[in-house]
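One protein chain is absent from this view; the other protein chains keep their places.
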Amino acid sequence: MYSHCVTGGWILGNTIDGTQAQYVRIPHADTSLYRIPQGVDEDALVMLSDVLPTAFECGVLNGKIETPGISVAIIGAGPIGLATLLTARFFSPGTIIMIDRDDNRLQIAKRLGADVVINNASHDPIEEVKRLTGGVGVDAVIEAVGTPEAFELCEELVAPGGRIANVGVHGKKVDLHLEKLWSQNITITTRLVDTVTTHILLKAVQAKKVDPNSLISHHFTFDRILDAYDTFGRAADTGALKVIISMTD
Amino acid sequence: MYSHCVTGGWILGNTIDGTQAQYVRIPHADTSLYRIPQGVDEDALVMLSDVLPTAFECGVLNGKIETPGISVAIIGAGPIGLATLLTARFFSPGTIIMIDRDDNRLQIAKRLGADVVINNASHDPIEEVKRLTGGVGVDAVIEAVGTPEAFELCEELVAPGGRIANVGVHGKKVDLHLEKLWSQNITITTRLVDTVTTHILLKAVQAKKVDPNSLISHHFTFDRILDAYDTFGRAADTGALKVIISMTD
Amino acid sequence: MYSHCVTGGWILGNTIDGTQAQYVRIPHADTSLYRIPQGVDEDALVMLSDVLPTAFECGVLNGKIETPGISVAIIGAGPIGLATLLTARFFSPGTIIMIDRDDNRLQIAKRLGADVVINNASHDPIEEVKRLTGGVGVDAVIEAVGTPEAFELCEELVAPGGRIANVGVHGKKVDLHLEKLWSQNITITTRLVDTVTTHILLKAVQAKKVDPNSLISHHFTFDRILDAYDTFGRAADTGALKVIISMTD
Partner (left out) sequence: MYSHCVTGGWILGNTIDGTQAQYVRIPHADTSLYRIPQGVDEDALVMLSDVLPTAFECGVLNGKIETPGISVAIIGAGPIGLATLLTARFFSPGTIIMIDRDDNRLQIAKRLGADVVINNASHDPIEEVKRLTGGVGVDAVIEAVGTPEAFELCEELVAPGGRIANVGVHGKKVDLHLEKLWSQNITITTRLVDTVTTHILLKAVQAKKVDPNSLISHHFTFDRILDAYDTFGRAADTGALKVIISMTD
């Protein structure tokens, strides 16, 4: 469980500054660098540094969605929610439902393979999900927002025997309705990504089983790095998902 | 998952009245009755109807304590907590810590194999557990009380990568501190017993790997059934754990 | 494990005669019948009685091919091998290799999604597989023939840490080369289908995640049942996979 190493673990962008420079020193590189396979698009591999393993490990693997035909809901259609959708499609759930308040993002979700999208600004997601699942809720629900409202929605949507896999970064406590859930045989998981699936994702990218480029909305050269941050910071307006900053054109 | 059968599931003592009679009709008996093996104490088998499978399935199996040498805390030393202790000892955790407010029950826990007991009326259980585990908390913590305080104590005691297995029946929501736990790689489970391990427990009793009789504190004959209820109702005074009511002496 | 029930288990076509009649008595029907969902093609559901669950349980689940990007070889491209291919595609292996001596069947395999096909009448499958896998062999190899030669080929193809999942019905002992395999961390499984995944396959068919009809090569009406047997018996000539016999046109 690399995420909880006493020395090492999550360092870059957390305990020391990041890597936006021409040369960087990477602590513990001997156990955390991967050789880039020939012929693989390098932009795609940038997605393997964080967003794809986080989505796959914390969302998809913890959500246990490998059983064919099950129902899955993903709360939040931002980059991490969409990456969860992409890696969920390694398996064959019967229905993948994406829930978000932004129609733009839901349209992208639809294009990336969501079976159903629900805008919870305009529709009641509980009612819609219950209707889609014969009243029982979904087998796996993945929280990719990081708010009490989103987590508590998961509690409403999960079927007996189901899983709530938390991916979102939370800043506040949430209400856990054990008065209802104590008897529902559910599992709730939290996880900081361990990046133990990087070699799996590398193989899957090589075999064209997932296309990480679909998460990239913008490209910038290094001299326009501030524009990149601005574009990413106003994602609702710019439609930014992930942005690539290159040293050269 | 029998506990969530649409017809069947938890019936006796829940949706229809119980079985304190000479003859009873048992719905779905064709899939829920077991032959009593020769030479097995019948009192012991009464413990296999609910308290032992509940403790084993909801507490021990969900808590995943089969890895030798790990640390386990059980909150609550009532009959269900003690049954959790008994079935935890099928495996070889390094330390089993029992936490309760009743010294009597903690003494019984000690006798049944707890390595450490903590009275949380008089001691700070967080401080004690941190001291016992080098500051990291326990690998598995089992809630066998059913109150917000007990569950929230579990959140404080669980180590990164650990499990909280809920056994208690809850009547109120609890605070889930995701602002701390989102990154701690923990798993929380709830479960209504499925009694899918009854055949395992029967074999374990036959092989003398567990002694369910240690949960029985009192015996009554059928004509003294009201005394039995009274004794069980005043458990703090009478020291009652489980009481057996027999048709004959 | 229904396949090894002391009463029940594999009855039809094994311990009692089959069901080619207008009315049949089905022993243990209370635990082995499924309601046909509305709108599902009934021919497809015939494939769910045996060939698909056998392929999925004995081949795909025992072969543990759910990790994305891994390599899989299936020995034998008859109906059961093709059904293994179909259900393997619930997951995202990087490469699925089909091996058979019949070019016709390999062409069907190709159409049903095999990444590579090898005719082992004309090519050395060991050399080809080693070339495709950087010399290490495949992560999972599924025996769907039932001969010593086919099983011993599996032993040659499996990578360190890999699985050999036997599906074939064997009439002779095979040589197990433990002098090589003792140190290779492999797993070999055998299994008579338990049909515990029928409900999963039903959902997957409803969600159009698998098309069982692709296994059906011929249709006959009941009055031409002998032609059906003849066609199936000369599969090499007729190209028969599975044949459907209907009461009516």
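For reference, chains read A, B and C in written order, and residue numbers begin at 1 within each chain.
The definition used in the following text is that a residue touches a chain if its C-beta (ideal position, glycine included) is under 8 Å from a C-beta of that chain, and two chains touch if they have at least 3 such contacts.
Computed from a prediction, not measured in an experiment: that's the story for all the values here.
Across the whole complex, the hidden chain's contacts among the shown chains comprise B, C. Touch with the chain omitted from the figure is made, among C:Val46, C:Val60, C:Ile186 or C:Ala228, by C:Ile186. Of the candidate positions B:Val116, B:Val136 or B:Ile200, contact with the hidden chain is made by B:Ile200. Of the residues in subunit B, those that touch the hidden partner chain are 66-70, 90-95, 200-204, 206-207, 209-210. Mapped onto subunit C, contacts with the missing chain fall at residues 1, 3-4, 146, 151, 160-161, 166, 168-179, 181-192, 194.
Quick note on the criterion: only the chains that are shown with their structure count from here on.
If the chains shown are joined wherever they touch, the resulting network is a simple chain of contacts running from one end to the other without closing.
Where the sister copies subunit A and subunit B meet, the same residue numbers recur on both sides for over half of the interface positions. Think of subunit B turning onto subunit C: fitted on CA atoms, that turn is 180 degrees, to the nearest 5.
Separating the centre of subunit B from that of subunit C, both taken as means of CA atoms, is a distance of 44 Å.
Shared interface positions of subunit B, i.e. residues touching 2 or more other chains, are not present.
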